[in-house]
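What you see is the complex with one protein chain gone and the rest in place.
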Amino acid sequence: MAPPEVILMGTFTGAIYGLIGIGLSLIFTGIRNMINLAHGHLAVLAAYLALTLSSNSMLDPLICALLVVPIVFALGAIIQYGAVNRLIYRSPTIPLILFAGIASIIENVALLVWHPDPRSLAPLAPYSLLTVSLLGVRLPLIYLVGFLISLGSMLILYTFLKHTDIGRAIRAASEDPEYAECLGVDTKKIYAYTFGIGGALAAIAGIMVGLIYLFVPSDGWPYTILSFGVIVLGGVGSMRGAFVGGVILGISQQLSAYYLGVAYQYFVGYILILAVLALRPQGIFGMRV
Amino acid sequence: MKGIARGNGMPCCRSAITKVQGAVIAIIAIIIVAALVSGIYYYYTSIPTPTPPPPEKIKIGMIASLSGGLATVGRLQKITIEEAVKMINSEGGVFLKQYQAKVPIELIIYDDESNPARATELAGRLAAEGVVAVICCSYAHIVTPAAKVTERYGIPLLNGGTPIEFVAAAGPWNYTWSYGMSYKKIIDDFLAFLEGYKNRTNMKFAVILSDDIIGRTQKTLLVPELEKRGYSAFVPDLYPPGTTDFTALITKMKEEKCEILWMHGTAPTFATFWRQCLALGYKPKIIYQSGGLARLEEVQALGGDLALGVITFLCWHYDYPFPMSKTFREIWTKYLVEKNIDLSPVAAYYFTVPFILKDALERAGSLDREALNKAIGETKMIGAPGPVSFDSVTHVGTGYMCLGQWMKTEYGTWILQPIWSKEVPEVKTVEPIFPLP
Partner (left out) sequence: MDKKNRYIIGSSIVAIALLTLAPYFIPLYWMAFLFFCFIYLVLTEMWVLVAGFTGMVLLGIGGFVGIGAYSFVIFSTCLNWPLWPSLILSGIIGVIIALAVSSTIFRMRGAYFAMSTLVIANALFAWFSTWSYTGGGAGIVVNVKLPIAIVYHIALILAFASIIIVTFVVRSNLGLMLKAIGSDEDAALTVGVNTYTCKLYCFLIASFMISLAGAIYFLYPGFVTPDAAFSPIWLINTLTAASVGGWTNIGGAIIGVIFIITLQQFFYVNYPGLSMLINGIIIVVIFLISPRGLWPAIRSLIEKRLKRF
């Protein structure tokens, strides 16, 4: 049996993965089955923005997050409204290439501005070296913080979708856009909101990861694949599913690192995703493929 | 009317299509012919004429990573080598017997964007520009493919300041020379130093290496040595570069109770790794970072007192007594004090490279590449890190090394203090911190 440390860490990081997965899932279900290829890049961008803001203002990165997340929200909304909205009515695959281009742009702008050295938000957060004792295991505090913030964000999202007007409009547009239009929902604007919220969730996750680990501009693609993996495992359209999927991925990463070696942790993750795609493409809690 | 004619049939459209088709084919043909003609023209104008007049400049090409993942080191290479060339040119340049005159060096620097494919393209481009030699101080995965291209053209390539074992392994080379750090020596030095302390540890080694050329070279060199000297070693699989989560690894090291830690990684990766170690409550008695934690910025970026006691190799120290070493010391101090840039000790190697070329060119007497190549092979001089000479078979050479440990001065600033220097007795060593606080 693996030390409880490994499993606990996996759970905590898994929650963050779940958060970024939910962002992608929201965009997928909300906007005509479109996968945001630049999702991971939005997360990395958020981490860099937090880095700049935090190092210039000497504020804690989590406080800077309060400013960065809305910026990414706005960016996502602009991308959706200005560019993607023109193309989505043809098919879900055409915007993919547009996103590939956008992803490349974001990655290379980040490369030019912040240079390719790996960075971390940890040195800017004085509590990053603190540890807590949980269930008899000594863990860095930052993992627990990431876990709680991810859970909190998910709860806020759930409440938002269920109880606010915009939230209901998002759900309506996702289920049946034409009917929603008939009911007076401005789908173009709602899509912009949906994308913005998805991006905002990615931003929160990105800042969390930036606090715990390092990041480089080329981390965009791996994060996108990670969020895709989360929704494959957990099922699209289900928040529970994304959380569970993320935790499974997180734990599998840690376990494979422990038993097979650090070299294989990513490989095992990918194989797991492919296996689920082969055997149960709709994921654990999923409803559609 | 046009609409009706179109609906009726093909006539009007067919000629339109053929015209476009013809236009397209004409354009393609023109492009191909133009490319070939300019290629031929370029080819004939770039062949050196049989009896060249004394050249205005000696063209030396340089491939460096000025952007991309290796940009930090690449920019240091550019600064240092430009300083060396400036120094050579300030005295008039290189004395060539063939023209009985001093000719200044023109350094043509191209950015390979930390991408091996770009580096190979740039090597070809430099060859087309007729450079006499190429300098490329990048790591093996960039310099090896570029060198294979320059070998095809018969252009001497000088590689400086990188681990020499893998350049040797990628050979055999005819025109490529490497003056850098020997990992065999680095390992021997550390283990020799450890002899004095191993009885105060449980003789358990943990070896954490990255999966790249240096990591793999170190694994083949280090592990057998450990066995020979009686250590028990925990050597997990090499971690892929870019790994940010070492918790599983650290948990295992805790279980194995390893008191001696050898880690190879870039400074940011080491920072994450070391933080996670401390956060998980693992602290060895002695830690060696072979990724070269030699620059002040890297240590400051670690934050707090994390770097205290970390041992790493020093491929140059300002106490080195050689003339070129003293020259480099001035430049190093100038950049540190005036521009707050720590060139890092490995820049001593970069600084030496243009002087190696100058020395070889002067012995060759002309800009003939074959003569230059032969002259480089016969180099016997003293550079900044120590003596310079190349093995005739492997085409590599190395300077002197010592060990350093990061400590804090009484003013609270960081300093990399030498703790072991067998090859250069002039370096003043201090008592190392043991065990880690």
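Letters A and B name the chains as they come in the text, with residue numbers starting at 1 for each one.
The rule is simple: a residue touches a chain if its C-beta (ideal position, glycine included) is under 8 Å from a C-beta of that chain, and two chains touch if they have at least 3 such contacts.
Everything numeric in this text was worked out from a predicted model, so none of it was measured.
**Student:** Going by the contact rule already stated, which one of B:Leu66, B:Met87 or B:Leu308 would touch the omitted chain in the full complex?
**Tutor:** In the full complex, the listed residue that touches the missing chain is B:Leu66.
**Student:** For the full complex, which residue in B:Asp211, B:Glu225, B:Glu256 or B:Glu297 touches the chain that was left out?
**Tutor:** Checking the options B:Asp211, B:Glu225, B:Glu256 or B:Glu297, the one contacting the hidden chain is B:Asp211.
**Student:** Considering the whole complex, which of A:Tyr17, A:Phe73, A:Tyr213 or A:Phe228 touches the chain not shown?
**Tutor:** A:Phe228
**Student:** For chain A, which residues lie in contact with the unshown chain of the complex?
**Tutor:** Interface residues of chain A facing the absent chain: 28, 33-35, 37, 83, 86-87, 90-94, 96-98, 100-105, 107-109, 111-112, 218, 221-222, 224-225, 228-229, 263-264, 266-267, 270-271, 273-274, 277-278, 281, 289.
**Student:** State which residues belonging to chain B touch the missing partner chain.
**Tutor:** 2, 12, 16-25, 28-29, 31-33, 35-36, 39-40, 42-43, 46, 66-68, 110-113, 115-118, 120-122, 124-125, 127-128, 140-141, 144-146, 148-149, 152-153, 166, 170, 210-213, 215-217, 237-238, 240-241
The criterion applied here is as follows: only the chains that are shown with their structure count from here on.
**Student:** Which whole number of Å gives the spacing of the CA centres of chain A and chain B?
**Tutor:** The answer is 36 Å.
**Student:** List the residues on chain A that touch chain B in their complex, please.
**Tutor:** 3, 5-6, 9, 13, 111-112, 115-120, 122-123, 128-129, 131, 138-140, 213-216, 253-255, 257-258, 260-266
**Student:** Spell out the residues on chain B that touch chain A in their complex, using ranges where they run on.
**Tutor:** Touching chain A: residues 67-72, 114, 211, 236-240, 242-249, 251-252, 255, 266, 268-269, 271-272, 275-276, 278-281, 301-304 of chain B.
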